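I have a structure here, written as structure tokens, and I will follow up with some questions on it.
The complex appears here minus one protein chain, its other protein chains still in place.
All chains are identified by letter, namely A and B, in their written order; residue positions are counted from 1 within each chain.
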Amino acid sequence: MNAPSKTAKLSRRDFLQLTAIGTVGAVIAACAPPASLSGSGEASAGTAAKKSVFVFECCWNAEHIKAGKELYTKFRSEHATIDVIDFWPAAGEDWTAKLLAKVAAGDQMDIIWWCASHHKFAEEGRLVDLKDLVASDTSFKLEDYQSVGVDFCYDQPKRGGALWGVPTNYATVLLWYNKKMFDAAGVPYPDTKWTYTDLLDAAKQLTKDTNGDGKPDEWGISIPNDSWYYQPVLDAFGGGAVNIDEDQPCKLNQPQSVEALQWLQDLYLKHKVAPTSADMAGLGSQAMLISNKLAMGFWPEWAQFDFLPAHKDTGLEYGVTLLPTGSAGRVTNYWAGITSITTMAKNPEAAWEVTKFIAGDEYQRMMTVTLPESPAALIKTTDFRFKEYDKYPEDRSALIESPKYGRQYFVVARYGKELGDIVTPGLDPVWEGKTAPAAVVDDICAKVDAKAAELKAKKGSSGMGICRPCTA
Amino acid sequence: MSEKNLELNLLTSARRAPQPRSAFLSRKTLLEILRQLILYIILIAGALPFLFPLIFMLSTSLKSKGEVLLVPIRWIPSQIIWGNYYEAMFGYLPLYWFMLNTLKVVLGSLVGDVLVCALVGYAFARLRAPGRDILFIIVLSTMMLPGQVVLVPTYILFRYLHLLNSLWSLILPNLLAGGAFFIFLFRQFFQTINPELGDAAKIDGCGLFGVFWRIYLPLSTPVLATVAIFSFFWNWNNFLWPLILIDAQDKFVLAVGLKLFQGAHTTEFPLLMAASVIALLPCLLLFFSAQKYFIQGVVVSGVKG
Partner (left out) sequence: MNRANGQTSLGWWRRPASREAAFFYLCVSPWIVGFILFTAGPMLASILISLTSWDFISSPTYVGLSNYQAMLNDELFFKSLKVTTTYTLLSVPLGLAGGLLIALLMNQNLKGITIFRTIYYLPSVIAGVAVALLWQWIFNPNYGMINGILGLVGIDGPKWIYTEDWVIPAFVIMSLWGVGASMIIYLAALQSVPTELYEAAALDGAGAARRFQSITLPMISPVIFFNLIIGIINSFQIFTSVYIMTQGGPNNGSLFFVLYIYRHAFQYFNIGYASALAWVLFIVIMLFTLFIFRFSKAWVYYEGAAR
């Protein structure tokens, strides 16, 4: 028992140190937080006289949280009787987990600004029908919002049934292009008169093998392999992806849809003008446009969030226009974020005031400069979504026009997520070039229709329609 | 012979007792130099892929936003922006405060993970009691259920316990030996220690606790350091439970704060990476300094003879 004594002494002292550190830690734990942080996110902050309203926010980015919090502070100072608690959970995949934990536990939950789709909550009767509130409030008009966004808020198609929220933010798909690559190839920039044929022709001219290894290094077009991006093509060709309002929702096996899918596959296999996801750099197709390796691409409004800094920092020259027209005209995808009042709200009138504030002019304008999403209110300003000093690209009219051609994205519609999880893997072999679209669509549709029937039979709305893959 | 020697050294050199060298000295020195040379070549070649993430993070954290996405990666930014670090810490969110919160959780948990888990692990390794093995399987089983399905029940439970929105919700489970991983680790390590040491100590008048405190703990410096490192890192980077259990921003921890740089569709890569680099520093510092406990202690195998 002689040998370990030296180490024994050493580590016992360490334990004492450790314990001391732990004690110090416990003491630190009792410290008071900085004043700037208290006030929000804590329940039961209000006094009895004040009507407490808890808002579960959709959290887009740090810049937006900061600006949002400032506006809430202003709201509090202007509304003495309403104690609004703005709660900003971490964004992304964990948003739903946090929301569900709070709802299941019966926490205060008055307003939800949806990051995901609201259908499950509507189906379970947890949302307030806002029709009467809207009708009796002269200061609020649904006409001030994009009409496809308003459609999205109604329970049934063609504005039937309850109104489950007010439009707050949206996204569509646009055609973005790299001007330098167009100039180098001598191809005129895309414009609103373009058809999908024009798009393919230009893509062919823009695709180049610069190092002569037989594989293109500069690509013409990227339409990412995600339903968010190919649904507009299917729609424009006269087909479609999934329409849950019909008895047989899956439209992928209609001839026009197959034609569109074949057209998309040809971009990779036949014409070789589009990079597959394997061809693209790991950071996604937007990175390729920034790196002058891709001339055109389909992306939402928030591409601006990456392109604008690249313009300032690396001299990227780019433009944006509407999607081309197909045989069925021009169609783009539309994703809406809405703000709902829950039936758990104890003070619906106060909650309505806060809802109007989120959908209101000041908050919506704030979004134009901080949010990668776009505000759903029809703000007719040339500064649309740009800070005063960031007016680029010169022609930004497409950003205002795009929602007019919007059609609801099926994945955020009722049952959408589960059906999308059948469609996406089902089409993966097509994008990998392993099979022709015509060979798989019947199988996919059989599965989609069966699943849709199953979900319709029970209360089967899926909840999470957050447009996560669109980050690609 | 020489090849064999090299091989032998590879496996055991760290603990070789210095031996008196004889006439072979010069040749042995030569061999030793050769051995070290080969080892260094292997180590350096192997280190490159492991260094990649750090280089990537450092490089991105100093870039302008527009340069982040450029392909192929521009490892040295054309314009180095140190301001990213300031902005990440103070610009949008008080990350420094989140770090302080995290520190509280980490230090509190450390006591539980190192001391309490060691005691529990010791009991499982060296004490005989009815029901011990079943209890141990239950300890292990707590690691086998995916967290996703206990998330909501746990939230509701903590609400009942009035622990929500408190850093204690993150510390207390660890103080009560919640780290099954550590219990298991301690158990395995204590089982490598010859029990005759403890028996001898008992004969010398050591109590049951004394055997743990005076024999087993002192002999386990490397594993204690290991557990301390793991405990620190895990609690430092823990994201899911702080996210679920804590609403108030003044009690946010670092990992949750970092997440706020990632929007639903866009990520502030330079700021995120700058904040991540800062978050990494304490971990590296700890790891580096904890290594002094990773030297061969004077360990005896047991009572000889």
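By definition in this document, a contact is a pair of C-beta atoms (placed from the backbone, for glycine too) under 8 Å apart; a residue touches a chain by one contact, two chains touch by 3 or more.
Keep in mind the model is a prediction, meaning the values are calculated, not measured.
K.L.:
Considering the full assembly, with which of the depicted chains is the omitted chain in contact?
P.N.:
Missing chain, whole complex, touching shown chains: A, B.
K.L.:
With the missing chain put back, one of B:85, B:98, B:122 or B:252 would touch it. Which one?
P.N.:
If we include the chain that is not displayed, B:122 is the one touching it.
K.L.:
Among B:99, B:139 or B:246, single out the residue that touches the unshown chain.
P.N.:
B:139
K.L.:
Suppose we count only contacts with the excluded chain; which residues of subunit B make the list?
P.N.:
Residues of subunit B in contact with the hidden chain: 4, 7-17, 36, 39-40, 42-43, 46-47, 49-54, 56-57, 71-73, 116, 119-120, 122-130, 132, 135, 137-146, 148-154, 157, 161, 172-173, 175-178, 181, 183-185, 188-189, 191-196, 199, 202, 208-209, 212, 219-220, 222-223, 225-226, 229-230, 233, 237, 239, 255, 258, 262, 267, 272-273, 276, 280, 283-284, 287-288, 291, 294-302.
K.L.:
Under the stated touch rule, tell me which residues of subunit A contact the chain that is not displayed.
P.N.:
93, 96-97, 100, 103-104, 120-121, 124, 126, 276-283, 417-418, 421, 424-426, 428-429, 431-432, 459, 461-464, 468-469
The rule is simple: only the chains that are shown with their structure count from here on.
K.L.:
Between subunit A and subunit B, tell me the centre distance in angstrom, where each centre is the average of that chain's C-alpha atoms.
P.N.:
37
K.L.:
For the complex, which residues does subunit B have touching subunit A?
P.N.:
Checking each residue of subunit B against subunit A gives 64-67, 69-72, 78-79, 91-94, 97, 100, 103-104, 106-108, 110-111, 114-115, 148, 151-152, 155-156, 159, 165, 167-168, 171, 197, 200-201, 204, 213-215, 217-221, 224, 228, 240, 243-244, 247-251, 256, 259-268, 271, 297-300.
K.L.:
For subunit A, which residues count as touching subunit B in their complex?
P.N.:
1, 3-12, 14-15, 18-19, 21-22, 24-26, 28-29, 31, 33-34, 36-38, 40-43, 58-66, 87-92, 94-95, 97-98, 100-102, 104-105, 107, 115, 171, 281, 283-284, 286-288, 290-291, 293, 300, 302, 305-306, 308-314, 316, 372-373, 466-468, 470-471
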